[in-house]
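Once you've had a glance at the structure underneath, I'll fire off some questions.
Up next, chain A:
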Amino acid sequence: MYNDEFEKYYEEQLIQGGTTCCPGCGGPLFWKLALKTLGKNTIVYGDGPCAMCALRSIKIPHYAIHFSFIADGATGISAALRAKGRNDVTLVSSGGDGASSDISFGKISAAAERNENMIQICIDNEAYMNTGIQKSGLTPYGAWTTTTPTGKESNKKDIPMIVAAHKVPYVATASVAYPQDLARKLEKAKSIDGFKYIHTVIPCPTGWRFDPAKAVEVTRLGVDTWVNPLYEVEAGVLKVNRKAEAKPVQEYLGAQGRFRRLSKDQIAYVQGEVDKKRDDLLANDAKKIIH
Partner candidate 1 sequence: MSQIVRSFAPKVDQEKCIGCDMCQLYCPESTVMLTEEKKVVFDYRFCKGCGVCANECPVGAIVMVKEGTQ
Partner candidate 2 sequence: MNEIRFHGMGGQGAVMGALMLAEAAFNEGKYAQKIPVYGGMRRGGDVTVFLRLDDKPIRRTSGIYEPDAVIVLDPTLVKHPPTRSGLKKNGVAIVNETVKPDEIDLGVPLSKVATIDASAISAEVFGVRAIPIVNTIMMGAIAKATDWVKLDSLFEPIMHTFPGRIGELNVEACKRGYDAVEVS
């Protein structure tokens, strides 16, 4: 039933249905939404182990090595595009949170420093999920993983701001729960020369411990509680994209099994950190923060 229609639909969506990702994974959802904006004239390099499962299903040129290779191969592709005089092609380099914040953090920093012409995307599901949920540099405070059985004791790295500090032309955070905002940011990134960085926290029902059906709902809560706020830094100027009043972090934390062990004090601590970050973002909204 409708098989032919669906084949046509997958061609248009540039992604094949039925990836090898878990049910409710944000990876294929991100690529579906992103490819709509990026279009056919795009090369995607790299992986993020889980999102790699999604990348295998995309219908545009993609080339991945493996986990510890982030931004680097894209640097080579970018040079090849220059050598061939192909400035019409959009080059996207993706990486997971572990790659981007831990093992290949230096590679992203170096590509940013060289201002390579590519859109670097961090697909952040907040732990090493493909190996069975181990803590990464982007695992949030208090989250259970198999290597932090009592909850992570340190905070998440602020990679978007770290990349912004490299004075790259464009940095943004985006969410699959807000597809229009995501599309606009990718569109903007496409139009800018140089290194663009987009950070997106995607849901992982398996590692975050929640019902896959709530994938988008939980991700939306992440934005609405300001745990994962939406902002962009263009030419050093900060712009907060969603300024709605914050919901209590408890709504977001309580929706996920990985935060089940958090004490009241710990939740208060998280709320305090989020409040500070929100105040900071709002205080600097529309200001030049990177000089």
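As a selection rule, all candidates are chains of the complex that A comes from, given by their letters.
Operating definition for what follows: a residue touches a chain if its C-beta (ideal position, glycine included) is under 8 Å from a C-beta of that chain, and two chains touch if they have at least 3 such contacts; residues count from 1.
Model, not experiment: these values are computed from the prediction.
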Touching chain, any copy counted, for chain A within the complex - options 1 or 2: 1
In the complex with candidate 1, residue positions of chain A that touch it: 1-3, 5-6, 9-10, 13, 15-21, 23-29, 32, 176, 179, 205, 211-217
